[in-house]
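Yeah, one chain of the complex is gone here, protein chain that is, but the others are all in their spots.
Take a look at chain A:
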Amino acid sequence: MSSDEGDSDMEYSDDDCGYADYYNTVDDCDIDQVDPSKSDPEYFLFECLLVEDVERLLNENVETLSSNLQITPSLAKVLLHTHGWAVQDVISKYQLDASLLLVQSRIKPPHPPSHTTTSSACGSQSSLVSKDGLEDDENQSNCPVCITASNAEVFSGLACGHKFCKDCWSMHFEVQIIQGISTGICCMAQQCDIYAPEDFVLTLLSKPSLRDKYQQFAFHDYVKSHPQLRFCPGPNCPVVIYAKEPKAKRSVCSKCKSSFCFKCGMDYHAPTDCSTIKKWLTKCADDSETANYISAHTKDCPRCHICIEKNGGCNHMQCYSCKHEFCWMCLGDWKAHGSEYYECSRYKENPNIAHESVHAQAREALKKYLHYYERWENHSKSLKLEEQTLQTIKSRINQKVMDASGTWIDWQYLLEAAMLLAKCRYSLQYTYPYAYYMEPSSRKELFEYQQAQLEAEIENLSWKVERAETTDRGDLENQMDIAEKRRTTLLKDFLEV
């Protein structure tokens, strides 16, 4: 039989090729017709930009605003930075009440300054060097910071009317920039929070090295305040991701291949939303000691009680010693998971908990948390173990090809299956925080039903991937399709972005 296998496989694969080609073309047609933004709940359009591209993009915004409102680009930057780069919003607010907008953006003081000229009260142009406005008659005045008397022409100030000498401004900017502050630099007067715009800072800043630093920090602040931009969180990666519609979806850096949620920059977490995953991760970090202790790495076989260490991703376990098949999660018989309703992902709440004592409620709360945490942690571990499985698969493929059972091409489907398995398990892992924070409702029941379905199919797929011995891929591809369909169905129904 084994000698025949090579031949029969060859026939098979020939057939497969033709079949697959035919199938693929049909698939392509489908994709052309269906709008992926509607059919794929994870569909997300983004671009990976370099610093120059981002600078160009920001400058376009600045130019639009400054030409529209007839203000300096530097002032336009302050307005855009304080208003999340919403150009149209700033324009309409400016037309509605320019003075209010300038006060809210901390460009102009809420009350006109008492000792300054009336002409600069408009504030749309920060008077860089204002020769008037000082009380001293003999053109000599004391700078309130260095308390040195100087000629009026060395004094300057912002729209708030507080005047200081050039040297003090320069020193103030140096100290602030060294501390990493750029767009947040304010006037030096007590309780004055008027921003110093870029041109004001750069004109008065004397050290050239600090000018570069200022611009670097300011660029960083601008990207951070821009809702459509996000720095790639990869270490030392200069890429900035641009998304026209900012959503909590997966973006992948084209340079360092980091994959993360566009909205919060953390690991991608569908179907859970950004604030929930943050809450969950903080909780896990706080409670990890207890949870780690309880969910140890090994479990005993429920039948023969031999100690079993999990070394594969699949939760469908078979004891090496007694061949008993069981579920790693609930330690129940696996038979119940295959045909009957798969339920071990669902947490069964005690219906009478409200009448129990505080201690019992605390115990119940911990039990509930541990239920979800164990599953979350378990899938995370499974994902890591499946990375190893991928390596094993690769060496197994090599072995098979050497043994002349199928060609290298014939076995590639197994790698695809492993890749899909990782993708599905990743989504499944992130369904647990979602379920943990859901209030008991019919919607939660639906969610946990779909979650259970997905989990069952993933375990089936995992089992099949680890045990694939032939190039007969029909069964496995069928399982891949089912698992991916379950995953997208769940995301379509519950991913809210």
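Here is the rule we go by: a contact is a pair of C-beta atoms (placed from the backbone, for glycine too) under 8 Å apart; a residue touches a chain by one contact, two chains touch by 3 or more; residues count from 1.
Everything below uses one rule, namely that contacts and distances are computed from a predicted model.
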| item | value |
| --- | --- |
| Chain left out of the displayed complex - its UniProt protein name, from "E2 ubiquitin-conjugating enzyme", "KIF-binding protein", "Multifunctional methyltransferase subunit TRM112-like protein" or "Rab7 GTPase" | "E2 ubiquitin-conjugating enzyme" |
| Touch with the omitted chain, as defined above, among A:Lys77, A:Lys108 or A:His172 | A:His172 |
| Residue among A:Val154, A:Cys192, A:Cys237 or A:Ala336 touching the omitted chain | A:Cys192 |
| Among A:Lys93, A:His162, A:Arg250 or A:Arg473, residue touching the chain not depicted | A:His162 |
| Interface with the undisplayed chain - residues on chain A | 144-148, 162, 164, 168, 171-172, 174-176, 186-192 |
